[in-house]
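Removed: one protein chain of the complex. Kept in place: all other protein chains.
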Amino acid sequence: MAKTIVKNLIFFILVLVIAPALVQADVSPTYALVNCRIVPVGGPQVEKGIIIIRDGLIESIGTIGIIKIPEDAEVIEAEGLTAYPGLISAHTNFFIEPPKEERPAAEALQTAESQPEKPVAKRGSPAFSLLKPKKTTIEALHRIGITTILAAAGSGIFAGQSVLINLNGEAVEPMVVKNPVALHINFATERGAYPSSLMGTMALLRQSFLDAAYYASHRTRFEQLGRGMKRPEYNPFLEDLVPYVVDKKPIIFTCANQEDIKRALRLRDEFKLNILISGANEAWRVADALRKTPVPLFISLDFRPPMSSEYSQKGEEEKRRAEKDIYPANAKALSQAGLPFALTSFGLSDPATIQKNIRAAIYAGLPADEALKAWTITPAKFLGVDSILGSLERGKIANIILTRGEIFDEKTEIEKVFVDGVFFPVEKKAAEAQPAAINVAGTWKAAVRSPMGELDLTMELEQEGSKVSGALTSAMGRWEIREGTLSGSNLVFSIEATIMGQTMTMEFSGTAEKDSLEGTISTAMGNAELRASRVPKTSP
Amino acid sequence: MKKHILILFSILLLAASLIYGQSQNEGYTAIKGAHIIPVVGEDIPVGTILIKDKLIEAVGKDIVIPASARIVDGTGLYAYPGMIDSFCFLSLSEISSIPATIDYRETGRINPQVRSVEALRPDSMHIPITRSNGITAALVVPSGGLIAGQSGLIRLTGWTPGEMVIKSPVAMHVEFPSLGRRGFQREQEPREEASKQVIELKDWLNKARFYQKRKQAAAKNMLLQMPEFDEKLEFLHPVVNGELPLMISVHADKDIRAAIKFVQEEKIKAIFFGMTQGWKVAEEIAKAGIPVVFGSLYDMPPSWEDGYDALYRNPAALQKAGVKIAFSSQSASLAKDLPYHAAKAAAFGLEKREALKAVTINPAEILGVADIMGSLEKGKLANIVLANGDILELRTTISRVFIDGQEIDFSSRYTELLDKYKPRLKQKK
Partner (left out) sequence: MKKMIFVFSFILILSFSASPLWPGGNLLIKNGTILTVTKGVIPRGDVLIIGGIIKQIGENIQAPPGVQVIDASGKFVLPGIIDSHTHIALSGTNETGDVITAEVDMADVLDAEDLSIFTALSGGVTMVHTMHGSANPIGGRNVTIKLKRARPSEELVVRQAYPTLKFALGENPKQANRIGTTGPPRYPLSRMGVNAIIRRELLRARTYMSQWDRYNELRKSKNPPKTLLPPRRDLRLETLAELLRGNLVARCHTYRADETLEFINLSKEFGFKIACFEHIPEAYKIVPELVREGVGISIFLDNWAYKVEAAEGIAPMAAYCAQNGILVSINSDGAERTRRLFNDAAKAIKYGGLSEEEALKLVTLNPAIQLGVEKIAGSLEVGKHGDVAIFNEHPLSAYTRCEMTIIEGDICFDRSQYLSEREEAAKRQKEPKKG
């Protein structure tokens, strides 16, 4: 019964994505989860428990028998299942569709007059305005227990403000829990424009912070005086910045390596900013600096050593060793150092990898209960939503997952997910993992068309079962394929590309036939079409 | 009046020097009292080298010096054979960033027809500087593409290209397709592409063989049709005949193995060049009997795993495995540094004498001119360097240099420019 209702509901939403004003609560039933074990996080466990969900919230929670099942409740028998708070990934780039960048018009010859006196920073769009939720991704995230994510744009120095969303459907507005959450800043560079280098980025950040403070003080003075003073010229970029620089709203710095973390700390100290640090898979290497003045850390479970790391420079073997043995121990080291952190899926797109890496962090020594906190109450606290999310308590949002087994155990499967009190049945993985229908191994000639121009590529693919690996080679260098899967004729992989010294991840998804391949590469900078044809083997 | 006398005087001087210069070309010159290091044969602590015209007439302790001989006092000096740079761009490149001054690179990938010695610039400013440091001959090479062209051996003196050429062609130059990694960078060409290029190379050699066969057959039998003229195949003849060696630029161990296989399958003469990972396959190279010319050692190691000193210890590893080795500058503006590449290898395990051989007799043998140069021996060209110490040493001053029996002048861009500006020091401040 419940299932059909939910199915109908999803269908409803699918049909009416353009009319997102419809709120689920109107049709959402009241649920009673009975006989489940409850791990509320931050409170004692309940062996035989009951949770009542009404209007998207936890109406009551406790031991069975003490709490009565309301008359209007749909009873869900949860014997043998464990209820956990839904997991929160506190930094992701999911669902962000960056605006198509216009190709810059051919630049004219620079002259002494045309040179700008001061460099202008690009203003990032708020993540909310770029949000395009995808059903398949939401399902995939539900399957690993994630019910809430922080979505932020991935590119640009000033990357706009992030939005916290509950994965409760596909319409954007009902998903929003908090917006804006924080301003995101990346230690990125511009191509062919200022700043083209990291030191330029640092200078631009400093100048922008100074300008914002100056702009605010000018405006305040103007407002105080009322007249007799020329009004400050309106500046939308600085307007965006003032709340963070003057009013100390949170800024999230994405830090790819230990030096980035130190850079973020320096900026915090220089400008008295309220910062959070994300990425930070090298946080343990700067634990001393972090301990001096603690900062909320959103630790990514991406264990690939950053390009700058010596582990990346000493050959493939060393790099693999570091990815396997050294970087997974980051969280454990931070926990031993007493530094507060949340764990995030930042940098990872494949749910299986996210899950695998949580286990790797635990295997490396992070206590499982700390891992759970780092996925629930800690990120909720860092994001300022711990009164409504992050644990199973009365009155909090009903983001609940029901598992068979301990949450992070390898064999554990998540069976049921509630987000904002809406029930989502979790389909078994088996449905997804079709065996590969064809063999794509071999060499392919490919052309990529993007708004930035065309690029010819040679793809070398290798295939083992449904796993696909290999590399893409072009005039821009050689990019390795990671996490490639061929399911049926659907080919998905991600590419770690280094372009002008910057590493970025690109996702390919498309379909493969015997001798042709086509699909889309999505990058932080926009999407590109890829078409490839097989290069026949030369017989020697 | 004073001015006129000055001019007259200088004309006289000039005339005198011309006459003197001519007389130098003929007759005997004896270098007396020097410590002679002939490279081939025992060192002679105090000895004489007798030069007649272009050639060495005698080397030894007790040499009878003809009365007419011009005497060069070598007391306190060391005499060495002139050094040979086995791979450089001298006379083909002046200012490396200015394409107008670069003549060792052609467009296209297959250029067996081009000859480096046909682009020589005898006036190159790099030549006087190089020979003043004891380098008297150099292999000047074309570069780029798959088949770069033919190199030639030149003497570092002469008014015309013709006067400079000692031997041409010396080798046909090939850039071996890379199957693996090279340098800190990842491989540039996918493996498949590389093996395709090896196939292409083999294909060219095969075609050259057929082309030659058909031509020979047609020459014997008027009824057979001559093959259509093909420039590239014409110039690959000497390679497939085993007359002209291929000098193969190859670096990574994987590639070196592939190159050895290629050489053996094609049954051609070969010299390897570069070989930054040669030490990994030293035994195999030695077994194949292919000599090796190293490029500049002033480079970073190919990969971290190879070690910081990979390039420095590479020559010792190959030499000890029994490979015949030679050094090169791989440069034009820094061709003068040839001895220091050898010394660097000596600092990392190569015996000093082997290092010296690798810039004298070994290159002469590898380039097929050991009968006329590479050591101080009777009958060889009188390419002689006098120095106040070890010629591979940085602190050593080169005192005199003879090329083909003729003493060369040490004036160069260095001295000319310095002399021009020295008077400024006396200028009133």
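Points to keep in mind about this one:
So that you can tell them apart, the chains are marked A and B in the order they are listed, and the count of residues begins at 1 in each.
One rule holds for everything that comes next: a residue touches a chain if its C-beta (ideal position, glycine included) is under 8 Å from a C-beta of that chain, and two chains touch if they have at least 3 such contacts.
Everything numeric in this text was worked out from a predicted model, so none of it was measured.
Looking at B:Tyr78, B:Tyr104, B:Phe294 or B:Tyr340, the residue that reaches the missing chain in the full complex is B:Tyr340. Here the missing chain is touched by one residue of A:Ser197, A:Gln336, A:Asn439 or A:Ser516, and it is A:Ser197. Residues 94-98, 125-126, 129, 298-301, 304, 307-309, 332-334, 336-337, 339-340, 343-344, 346-348, 352, 392-397, 413-415, 417-418, 421, 424-425, 427, 429 are the ones on chain B that touch the missing chain. Interface with the hidden chain, as seen from chain A, comprises residues 106-112, 114-119, 190, 192-200, 202-203, 206-207, 210-211, 214, 217-218, 221, 225, 228-229, 259, 262-263, 266, 286, 289, 308-310, 313-314.
Everything that follows uses one rule, which is that only the chains that are shown with their structure count from here on.
Each chain gets one centre point, the mean of its Cα atoms, and the points for chain A and chain B are 60 Å apart. By the touch rule above, chain B contacts chain A in their complex via residues 186-193, 195-196, 199, 303-305. Residue ranges on chain A touching chain B, taken from their complex, read 313-315, 317-318, 443, 458, 460, 471, 473, 477-478, 535, 538, 540.
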